[in-house]
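Omission of a single protein chain aside, the complex is shown with its protein chains in their original locations.
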């Protein structure tokens, strides 16, 4: 699988895909996209690295352990829930401090935080399984 | 030897229990004055269920017993198991039991009562099976659980019937139910529950078996509290269900039989703890009998004896633990002449045994006089009670004299009284039995009178006293002592005779063994027939049942088929995509190459993604496409490690099931399309997505805002699936 072209291409492509996945996630509230799609797209980028340069390279590119990413994602989602829960007495109640303060429709608030949680959970879970699967297969060789 | 729990913490449960006891004591004046403190919290308001508690005389007396004896037992247990690493779990479970028991005796709501009742069953199962590494302890725990939990089910049915019949879910609001048509059924169910819990014949055998429990547990559960829950239930419901021919007919014979069985077989035992278990059966039978008689005098006797019994029996159980710790055995044939070496134990046992034998001036004597006065009307009953009490006198003599007098015998070469933590509880209990006897007014005003008032629904008439004058009860007492002495003097012969007769007698436990054997047999047969261990046959059954359900619903229900006008005409692109997907399915089914099959599977997914794009589901299509890419990547990785399936042999049965299910699915989708769509939710989302949730992508807003709780659950599932898959993959296989 050590295709020279693929290896070279991933160096350029992956940062672009990851950046794009984040854009997809950010615009998701008002246009097609969001945490699920963005997370899957980012995971695809790391799958690409794993294919081209091996799991270790993909791990390095990810920087954090996959399950830690997933756990942080879950924590984000819970934090979003408690934010509304504490401020308004309803768990997961949407909070839009920026909108209330300035009227700006920038997606900042508890709901985008929740979606970020989704993004991280999907990214962490998929890459985690991918790396484990790769390890398990290499173990056989 | 190190402490299992740090000294400061070891006694925390006992202190907490003592504080609770003090709290209940502070309520005594209010209850004695006729009040009933009540606490009700809403629980399931839609069903009228409340977490309601009420303290009347009966509840308060029980609450005092539960917390007071509980404090002493927890103190005792902390010393008894001081170096045992399981002490923490024992104290925790005992405390949990205490709370559950407290709930039972204070609950005023029927559902609350049931919940706490079951909690006592479960915690007592844990406590009886405390030595869970011993098979006998596990078997005894299971037996106690099965019998008392079966009783619990009967109780649930009985309570629900009562609630529906009376139209009230409060125990205090049930009113008289004796004339309702459901009365016989209600009474039957309640009686089964009470008999199972209080070990009445024919359920009695679980109690002696439960002596597999550690001594503090037996002292608490099997003498003072849990086994009295059944008696409590009968006493509690006596005003609502009592005093009918059926009530007398059920309670009196069962109580009498239990009383006599317990008294006779107590003589047979040489293990002091087992002997106490059998005498407990005698006591429980006597209480049931007295509640069955149900006259004011009998109720006074029942509640009086209940108090006496709780004090002396818990004290004796704990004292047996002292003997075991101090002398190394609890079998009286191994023991003798311990009085000098173990003075505290000797005094405690003597005091408690004197109460048990009903000697003056103990409260036990007062109670026995009451019992005789209450049963005088019926010669047969009087006779039974005298015989049972005489046997108790003999047993009391055995416990008080055999270990402490006679030739010196002790497995422990240097017997002695155990540490103070083990002494305090038994001493307090034994002294209380004497103190209440000397000052019967105290017991009457604080405990027996209010209890009587609750059960008889009328205040106590007359007074308790040590001296009732030269009457028939006193004569019967004297006769009892004489008979008891006679039995005691011939004890060894009687015991050996009983031991010889035992194998020839029918075992009452036989029905339980047969029932369990039958249950396991049926379970085994069903398992053997259905659990082949073959995943393919499970799948076949699952899909077949699913097909039957789908077709059953389609064939039996009224179905509105969609008219062609309701359906959208298929365009060329629709036809093309459908053809591609169908062809891909065929390739997956027929292909011999793994790679081709995986590619075709990707074709199926991509085709479906295209359908999503065409019909306005952009988000879904994107998700589907990325998942499809990842599926191909993952299957591609795994494919290398999994063998090619090659040609799958055609299986007609599987094909038939699959076809039935598939056609059923098609027809079901069409049938749904024929029914009108209720757009209320979708309209709501469309109208509120931007104004309320500040998002223009409605699908995303539903996911992260309107239905955020669902999504939270879903991403949790994703994390769990990942953790599980990674754990499976990381695990090394042989």
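Worth a mention:
Per-chain numbering from 1; labels A and B assigned in written order.
Operating definition for what follows: contacts are C-beta pairs under 8 Å (C-beta built on N, C-alpha and C of every residue); 3 or more make two chains touch, one makes a residue touch a chain.
Going forward, contacts and distances are computed from a predicted model.
Taking the options "Nitrogenase protein alpha chain", "NitT/TauT family transport system permease protein", "Multicomponent Na+:H+ antiporter subunit C" or "Aspartate carbamoyltransferase" in turn, only "Multicomponent Na+:H+ antiporter subunit C" matches the UniProt protein name of the chain that is not displayed. Among B:8, B:557 or B:643, only B:643 touches the chain left out of the display.
Across the entire complex, the residue among B:12, B:424 or B:729 in touch with the chain not shown is B:729. Residues touching the missing chain, restricted to chain A, are 30-32, 36, 40, 122, 125-126, 129, 132-133, 136-137, 140 (touch as defined at the top). Interface with the hidden chain, as seen from chain B, comprises residues 532-536, 539-540, 543, 562, 567-571, 574-575, 578, 581-582, 585, 588-589, 594, 597, 601, 604-605, 608, 611-612, 614-620, 623-624, 627, 630-631, 634-635, 638-639, 641-645, 648, 651, 654-655, 657-659, 661-670, 672-673, 677, 679, 681-682, 685-687, 689-691, 696-699, 702-703, 707, 710-711, 714, 717-718, 721-722, 724-726, 728-729, 731, 733-734.
Everything that follows uses one rule, which is that only the chains that are shown with their structure count from here on.
Separating the CA-averaged centres of chain A and chain B is a span of 47 Å. Of all the residues in chain B, the ones that touch chain A in their complex are 618-619, 622-623, 626-627, 629-630, 633-634, 637-638, 640-641, 693-697, 699-701, 703-705, 708-709, 711-712, 715-716, 718-719, 721-723, 725-726, 729-730.
If you check the complex, the residues on chain A that touch chain B are 24, 28-37, 40-41, 43-44, 47, 51, 66-67, 70-71, 73-74, 77-78, 80-81, 91-92, 94, 96, 99, 105, 107, 109, 111, 114-115, 117-118, 121-122, 124-126, 128-130, 132-137, 140.
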